[in-house]
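Shown below is the structure under consideration.
One protein chain is absent from this view; the other protein chains keep their places.
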Amino acid sequence: MSEAPLDTTTSTQATVVPPTAQRNSGLLSTGVGRNLGLVVALVVLCIVGAVTAGDTFATGPNVLTILRLAATIGVVSIGMTFVITGGGIDLSVGAILALSSVWATTLATQQMADSYGWIVMASTALLVGAACGLVNGILVAYGKIVPFIATLAMLAAARGLAETISDRRTQIVANNSFVDFFGGSLIGVPVLVWIFLLVAAAGWVVLNRTTFGRRTFAVGGNAEAARLAGIKVQRHTAALYVLAGLCCGIAAVMLMARTTTGSSTHGQFYELDAIAAVVIGGTLLSGGRGTIVGTVFGVLIFSTLNNVFTLNNLSISAQSVAKGVIIVIAVLLQQRLASRTTSS
Amino acid sequence: MSEAALLTMTGIVKEFPGVRALDGVDLDVRAGEVHCLLGQNGAGKSTLIRVLTGAHQPDAGAIQIDGEDVQLNSPTAAIDRGIAAIYQELDLVPGLSVAENIFLGHEPSTFGFSRRHEAALRAREILEGLGHGEIPVRREVGSLPAAGQQVVSMARALSRDARLIVMDEPSAVLDPEEVANLFRVIKGLTERGVAVVYISHRLEEIREIGDRVTVLKDGATVATGLDARETPTQELIRLMTGRSIEYVFPPRAEILSTAPVVLSVEGLSRPGEFAEISFDVRAGEIVGFAGLVGSGRSEVLETVYGARRAATGSVHVDGKRLKPGRVQSAVKAGVGLAPEERKSQALLMDEAVFKNITVSSMERFASVGFLNRTAERQVATQLAESLDVRPPGVDRPVRNLSGGNQQKVVLARWLLRDCRVLLLDEPTRGVDVGARSEIYALVRKLAASGVAIVLVSSEVEEVLGLADRVVVLREGQAVHTGPAQDIDEHQVLDLVMEGSSV
């Protein structure tokens, strides 16, 4: 909004900030503007891809390949965005995903799925994910254990439990309707990508348009102030971890469909991928500021990067170095442009 | 005091994107004087200090030290020129010892091994020079009281041979006796030829300690070289605000003895903090708590609010008992708290004004969890306008507002909830003179509308001027309770200090 200059002569006090036209109207502040650095990074990547491997890169199937790769880690990252915005961190997402996938593909679960449909497997994964998240939440919010340590413990425990349940064997999804449904397409777009889009959209709405989201910002930005303002900080913190766990459960269903397996090795290092995507997206690692749109961009940048690398047959070591460099450049770009558009 | 200027700043201009924070500031400081910098919040004092200490580079203007043009490109450059600053939020490392803090960055060392013994000796020497030889040099700084930390901060400046020390509201965190101590230290410094630039909102302090005054308004010098003792208060206020105002408390309204008791506190205790505190607050009444830092005044308030859990005793609002230790329960019953540390306890500094106002009433704007942001903005805008929050516009982050306006935002938050009880802890800390009167008027208006108000302040004058009844706390005990008219400032000070060493 633009503001009329203040008439300071009649006021009882001097103006604190001299009148300035605030440049925060509509789109610029909420969408493209704040994420300009990310948009630029993604566009540059796409140009590089199109120039170096145009005949393959710019095709519909390849775009879907990028999106399918982004979908699973994307859903995990949406959950991570909430936890980090709320001032926490969740290192256990990959392990929870693995445990959910294993639990949902045990012989017993699959037998039940034979009688009651694949919904049994899907809800098992979601329930296991949410339950793990709840344990994280209780440890952090009520047990007062630092999130880093609590979720590190969950990382070890969940993956260990997954290994015990599966005996470290890969469990095949025998239920064809499960694979057919989640592995299929809707209006030419894979169901996995639809799920990612839905979760991202829901995440955006919840974070930006609901009391839950507002409380998340408050708890992450200043937990003490939030508590004294009457927000149930502990309960909310716990809820954030449940949400992250639930997202892991959803991601487990997606990975089960994509690989037709459940395995204790699924989701290795997803915590790092997710944190990287979230932070590149502009969410503050210390909490209080978070953006779903940024996270989606972060995930897309990573999966596009992988795609461009594979297409260009870069040497494997060069790929790792390039990834590191690009992360730093993206974050720098993001910071510069964000400060330019928001400073007044 | 010599007549030659130690520091001369002329025509200093500093622009930030969209803001001209300094617009031609002149300042000259002589060796051995206490030069007071006056101005409302936002007049440019903080920016000027940042320029002086090398944290900001001016866009125009000249800085001379001993008549020689200098560029203060970095904090290090300023330190090398003998300029040091002591900020409101002290920049000490709490986990290091007193001596380590004093010599942070220039430890006496041989081949990288610090000579701890020598550091300790020299630290003790400096502290004794400041009249505070009793501060143990090996103690962790974090465990010292605010006043002690301030002294350490000054010792650090002296350890670098500072010739000019800037003190930004040093008295804000101190009790009266500690302020007296601070003044002794400052006098010692000026006798040694050190110049002090002193910033404070308290005119009476300036009268006591200051030599000359420079007044800033809207980023420019409006008067300089005024005599700190002789210049009339009216004149200073006129210069600062551009008009003359009276520093007044609004008249009290009559409290009817038939007014219902809204807040009733009985036998509240927390071991080590306070014991057996009981008081009632009627609708429309303001009860003020006076006491030194550590007397338990803030703790009582926070316990009533449920932010601390009472060991014994009960709190009733409108006859309903609150669950001890549950903020939720208090908020639900219509209790609001404006805490002492606004920045760390009340505000979400990076969030917009309207979000800070609505944070405790979100349910009101939500259906099935979805917020109606248009309604939120509308209501917040109305409230902000009625409280004259400046600058207007509810979308800017609270961080950009001055202390007084931030306090109004906190009050607006509880107004929105139609509070039955409002607990105010140091409502005017860091608030400039003009805005103070506004807040006083606001508090009085709230009371008139039937809100029961509990006020805690370290300024006795404020408690006596604003409250209907006064409770005096000493070491966690209520030593006096009675109508505000029946007691004066001296009596209160006697009560709070009785038995203390001063």
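For reference, chains read A and B in written order, and residue numbers begin at 1 within each chain.
One rule holds for everything that comes next: a contact is a pair of C-beta atoms (placed from the backbone, for glycine too) under 8 Å apart; a residue touches a chain by one contact, two chains touch by 3 or more.
In the analysis below, contacts and distances are computed from a predicted model.
Chosen from "NADH-quinone oxidoreductase subunit H", "RNA polymerase sigma70 factor", "AzlC protein" or "Sugar ABC transporter substrate-binding protein", the protein name that UniProt gives for the omitted chain reads "Sugar ABC transporter substrate-binding protein". Of the chains on view, those touched by the hidden chain across the whole complex are A. When the omitted chain is restored, the residue from A:68, A:159, A:214 or A:236 that touches it is A:68. Considering A:111, A:286, A:310 or A:335, the position touching the chain not shown turns out to be A:310 (whole complex). Within chain A, the residues in touch with the undisplayed chain are 53, 56, 59, 61-62, 65-66, 68-69, 72-73, 163, 167-170, 172, 179, 183, 255, 258-261, 263, 265-270, 303, 306-307, 309-311, 313, 315-316, 319-320.
Heads up, the rule we're going with is that only the chains that are shown with their structure count from here on.
Inter-chain spacing, taken between the CA centroids of chain A and chain B, is 41 Å.
Of all residues in chain A, only 1, 3, 6, 8-9, 11-22, 24, 205, 209-212, 214-215, 217-218, 221-222, 224-232, 288-289, 343-344 touch chain B in the complex they form. Touching chain A in their complex are the following residues of chain B: 16-20, 40-43, 217-219, 241-242, 245, 305, 307, 327-328, 330-332, 337, 339, 344-351, 355, 359-360, 362-363, 366, 369-371, 373, 388, 390-393, 395-396, 400-402, 404-405, 413, 432, 434-435, 437-438.
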